[in-house]
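All protein chains but one are shown in place.
We call the chains A, B and C, going by the order they appear; numbering starts again at 1 in every chain.
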Amino acid sequence: MGWNTYNHFGCDISENTILGAANAIIDNKLDKLGYEYVLIDDCWQAPSRDAATGAPVADPNKFPNGMKDLSDKIHDLGLKFGLYSNAGTYTCGGRFGSLGYEEIDAQTYAEWGVDYLKYDNCYNEGLSGTPKISYDRFANMSRALNATGRPILYSMCNWGEDGPWNFASNIANSWRISGDIMDNFGRYDDRCPCTSMLDCKLPGYHCAMARIIDFAAPVGQKAGPGRWNDLDMLEVGNGGMTFDEYVTHFTMWSILKSPLILGNDITNMSNDTLTIITNKAIIDISQDPNGSPANRMWKRAVDGGELSLWAGSLVNNQFIIALLNTAPSEQTVDVEFSDAFFDQGTAYQAQPYTLYNLWETDDDGNWGKSIGTVQGTLRDVKIRAHQTKLWKAIPAPSSKVTVKDKL
Amino acid sequence: MGWNTYNHFGCDISENTILGAANAIIDNKLDKLGYEYVLIDDCWQAPSRDAATGAPVADPNKFPNGMKDLSDKIHDLGLKFGLYSNAGTYTCGGRFGSLGYEEIDAQTYAEWGVDYLKYDNCYNEGLSGTPKISYDRFANMSRALNATGRPILYSMCNWGEDGPWNFASNIANSWRISGDIMDNFGRYDDRCPCTSMLDCKLPGYHCAMARIIDFAAPVGQKAGPGRWNDLDMLEVGNGGMTFDEYVTHFTMWSILKSPLILGNDITNMSNDTLTIITNKAIIDISQDPNGSPANRMWKRAVDGGELSLWAGSLVNNQFIIALLNTAPSEQTVDVEFSDAFFDQGTAYQAQPYTLYNLWETDDDGNWGKSIGTVQGTLRDVKIRAHQTKLWKAIPAPSSKVTVKDKL
Amino acid sequence: MGWNTYNHFGCDISENTILGAANAIIDNKLDKLGYEYVLIDDCWQAPSRDAATGAPVADPNKFPNGMKDLSDKIHDLGLKFGLYSNAGTYTCGGRFGSLGYEEIDAQTYAEWGVDYLKYDNCYNEGLSGTPKISYDRFANMSRALNATGRPILYSMCNWGEDGPWNFASNIANSWRISGDIMDNFGRYDDRCPCTSMLDCKLPGYHCAMARIIDFAAPVGQKAGPGRWNDLDMLEVGNGGMTFDEYVTHFTMWSILKSPLILGNDITNMSNDTLTIITNKAIIDISQDPNGSPANRMWKRAVDGGELSLWAGSLVNNQFIIALLNTAPSEQTVDVEFSDAFFDQGTAYQAQPYTLYNLWETDDDGNWGKSIGTVQGTLRDVKIRAHQTKLWKAIPAPSSKVTVKDKL
Partner (left out) sequence: MGWNTYNHFGCDISENTILGAANAIIDNKLDKLGYEYVLIDDCWQAPSRDAATGAPVADPNKFPNGMKDLSDKIHDLGLKFGLYSNAGTYTCGGRFGSLGYEEIDAQTYAEWGVDYLKYDNCYNEGLSGTPKISYDRFANMSRALNATGRPILYSMCNWGEDGPWNFASNIANSWRISGDIMDNFGRYDDRCPCTSMLDCKLPGYHCAMARIIDFAAPVGQKAGPGRWNDLDMLEVGNGGMTFDEYVTHFTMWSILKSPLILGNDITNMSNDTLTIITNKAIIDISQDPNGSPANRMWKRAVDGGELSLWAGSLVNNQFIIALLNTAPSEQTVDVEFSDAFFDQGTAYQAQPYTLYNLWETDDDGNWGKSIGTVQGTLRDVKIRAHQTKLWKAIPAPSSKVTVKDKL
């Protein structure tokens, strides 16, 4: 969890941008919720490496006090500090890349106090096409980071090429699964042309949020503690979606255990934005120690879109159930526990559960309002266009059942 | 044929689990039917290899007497003993893998008296993507096993990646063709996303039984004596399917010549389960010396599913015909001998056959009840939802024809 | 053009089989029509190579006088002699393969007087997956054959894997484009599962004849003199198709410039079979010096099948037009010259042509009966189920037009 420059600021960054965001994290108490990484994406680099040593150099205009100084300031705020580089000749923004410079770059990052590296995929000299070719390229930086002795979270960003969910869990903490996100609910865009990421030859960018959810569905099985599918940084607060759509965005990223990296201008947030990104109940699902991404139990075509049911396991024998509506109109759905607890087997399917709607507050104002104890079927759920509903389900004794159906 | 820990017990195994199952094989006389391998799947390993020698070590808590002792006990019962490892850094369950340790592992297995190795595919460092890359990785263990001098059946489990049916017959006795089976008849699950295994980039797991049959149809041609397609271990008796569905499961695995490895708790079986797994007539088809997997002669869409006709050759000029109904309702079908004996040519198509229904018993209580001598067409076969019917067909003189049609 | 043992005799071959066929070529005057290669397919090999030299050895039971002797006898008949081997550890029939033995095998074949090598693809140790991997494996034998100094036609048989039409024209005289042919018009068979050969991961066998035509359509562009697409050996005369179907088979193989290798028992042929394989007009199209395969100009769905129009260029400014009907009922078609001469441009499209139906005889009994001089459109062509009509088109002066339409 943290914040990254790119989605809102692109290349228009400086020490002030970073420190402003870091302070906004503190001011908004986002750090108390877990947002701890302050991440500089592309374009922090000077025009060239140090001519004598080959070491990376920060842009002296944007970062006049250097990266070590900035890193210290971030650390002094109790936050962590991250940088970006690229497994190719240049970065996507045209700065120097790290291909062939893995050791000196990792060593320099460690000296600067870097805690997190996002490692991108542009200008890679054709080094893709089999898992082995991609693995070798990205493993070089993994080894270099480990060799520094400093714990640095390694966030691979090869856009899902060659299936990082199959090969990267040994070498990275997370890996992007698709082309770059677009701040839009579900519009098809030719720049994100693949309909699946399992063998996509052009991940591209301008991938609408709901399309990324679709891409993520089959690969959730490969993630777990310390090895995450990264659905890309959040767009919440950037203005391209409605409240319900951003709720879907934040909810689905959480239950799929994607890193939650804010991508908006956190120095200037609306109440709606703050409401979404500070929902403690949703964040708890994201950070549940079980680390188990939700699975899509079914997907059904409805007019203009799809309904889908998602379910997942939390620690302590608790569960989540989510219902997503990508259609442009409200839908009414029965949620069968035989579907929601399909993975747990018949005993769990027959069990009553107390359900908590995690986007409503209880009488104390805490996220997660009980909607009763249900057995068998949760009937007649209304779900608005582009909305996602998320319930936590806790097994309950039969004596408490308030709704019982289909057993 | 044998039994494996995984489908029922997962990682919750111990010497007692194994010996209990071995004794259950004897007590239920399953060994007389051919079930001879007792197989320990993942999670038998200690936290780490022997620090001095690098040799594999069994978990001393689960296997306090060690593997050699357990192997001896299994052998003393007249059974054979098998283990599991993985062609990667770790096993799927996170134990040490064999990649780079092929020789010492094979040597140790041989010393322990291992007769069978299941060799899995997790954490493989990107070593897939072309048949050559996969071949080399799995051939390393093949050579190591052969070098021990002990006959050890080599059961490759790379989930069908890169087409093992094309490259593995030289190096392995069998190879898995898909992601892991799910104890369910035919439900689509996002964790098994491919619709064909011919170029699947994410074999996954939770592959429903009938979907694996579909995956197996085109690759039957590549199997034969000593080189088998492995459709994964059986789920019969694990509770997720009906009697008819488990009959389909056991029948199709048999005619497709998949290894028949029980995956249920054989110390505690229902009569239905025992009935299915002890059908001697079906097992005889599975073990027919001809070793020729049945081929699908046609597939036809019906409401909610498909009907398919399968046919195969046995030794001594005998044949099998199977009819599978994946639809949720009973179907009535005419089986044309021009389809069933398509491969044998027109003379065989015109020939009368005495047909034996291998899921009914004759007057002596033996499996395989004659349904008469038929020429041309077997008319009006009723086949229930999710059921498979299997007939043995033996050429008969024309004088014996009881049903003659369409010639 | 020639004859090969496999389609009719499989592994049941001997010196007598070969000599019988060779003599049948002479007796039926097939050599006068161009059938000159007598080819022994798989299973001629002894159980093992010469232990001392590693040289290939013929099966002494089947070929008691050895291959050199047989080759001499074939040559004495004025015919040419060919053998089969395999770019893998074993041949498809389980005999020793040539992988790693290219030089000694090529040298031995040359010493035996071999004029043609069919080189198969079984048990290839995973050596496929990129064009480079396949190229290297098959180029090894190409170099070895060239190094012998004896002209040996090199017939690659890797079933279209990795696109030999893209990489093999430098190293081979022909290359198979698909899995093995089945003696059947158009039935789908699961053993030939791909719907296109452009990226097929399981070429298989039991590929119906009309399906191979479909596979051939896009790759005709890659063939030309000395570099041919091989659609597999002929099934004409083997009994699985009707007269019209075999006419389609022979016609399409000819206009697509596939090698014409007879696969029937030529010591025992029906009049129908002889009629088809001795049609001099069709053979002339096949052997036209221009060497330009026909292209499919359009394909249209009709009830139960497809109609397609094919066109090609001959030497001396002559052309062919073919119409293929894969549907089970007669069709009536207008052939537009704007389609048939699309490649030649508007002047050719407007030009009158005298058309000769190459499956009818003229008054002198020669194949190729004039149906008049047509301009613009050939109207109301009746084409029976599974039939192919083939016309030769020769530009004619306008004064001779008998039918003029659509200009």
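Structure notes:
In this section, a residue touches a chain if its C-beta (ideal position, glycine included) is under 8 Å from a C-beta of that chain, and two chains touch if they have at least 3 such contacts.
The structure displayed is predicted, hence computed values, not measured ones.
Across the complete structure, the visible chains that the omitted chain touches are A, C. Only one of the listed residues, A:G34, A:G66, A:P193 or A:P395, touches the absent chain: A:P193. Of A:G129, A:G224, A:G291 or A:G372, it is A:G129 that touches the chain left out of the display. The omitted chain makes contact with just one of the residues C:D162, C:D190, C:E245 or C:D265: C:D162. With the whole complex as reference, residues 89-90, 123-130, 133, 187, 189-191, 193-194, 199, 201-202, 204-206, 239 of chain A touch the missing chain.
Listed for chain C, the residues touching the missing chain in the whole complex are 129-136, 139, 162-163, 165-167, 169-170, 196, 198-199, 217-221, 295-296, 345-346.
Methods note: only the chains that are shown with their structure count from here on.
Following the contact convention of this document, no chain is adjacent to both chain A and chain B. A rotation of 90° superposes the C-alpha trace of chain B on that of chain C, rounded to the nearest 5. A separation of 40 Å divides the Cα centre of chain B from that of chain C.
For chain C, no residue reaches two or more other chains under the stated contact definition.
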